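See structure below.
With one protein chain withheld, the remaining protein chains of the complex are depicted in position.
Up next, subunit A:
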């Protein structure tokens, strides 16, 4: 299985968030917990799903990543854009921070 992280949308601002190992959510993909087994992925998704019930996030799902310079980088372009922001406006979104 390829490496995976778990992502969702923050309820209040709709921003892309990533589940940390400590079960909190980060806006920075570099802080995401990376799992490499189906069991660990299921456990991470279950943790994330619990925060849907708690109305913290919505639409929880797993994303394929590769590890680049020690940090996870989504392999799908759509997910990479969620980690950065619109490519036509590099002054906006997470990439602007």
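The rule is short, and it goes like this: a residue touches a chain if its C-beta (ideal position, glycine included) is under 8 Å from a C-beta of that chain, and two chains touch if they have at least 3 such contacts; residues count from 1.
Assume contacts and distances are computed from a predicted model.
**Student:** Among "Acyl-CoA dehydratase activase", "Sulfite reductase (NADPH) hemoprotein beta-component", "Multisubunit potassium/proton antiporter PhaG subunit" or "Chemotaxis protein CheW", find the name that the UniProt record gives to the complex chain excluded from display.
**Tutor:** The chain we cannot see is, by its UniProt record, "Sulfite reductase (NADPH) hemoprotein beta-component".
**Student:** Against the chain that's been left off, what residues of subunit A make contact? List them.
**Tutor:** Against the left-out chain, subunit A lists 9, 11-16, 52, 54-55, 58-59, 75-78, 81-82, 85-89, 92-93.
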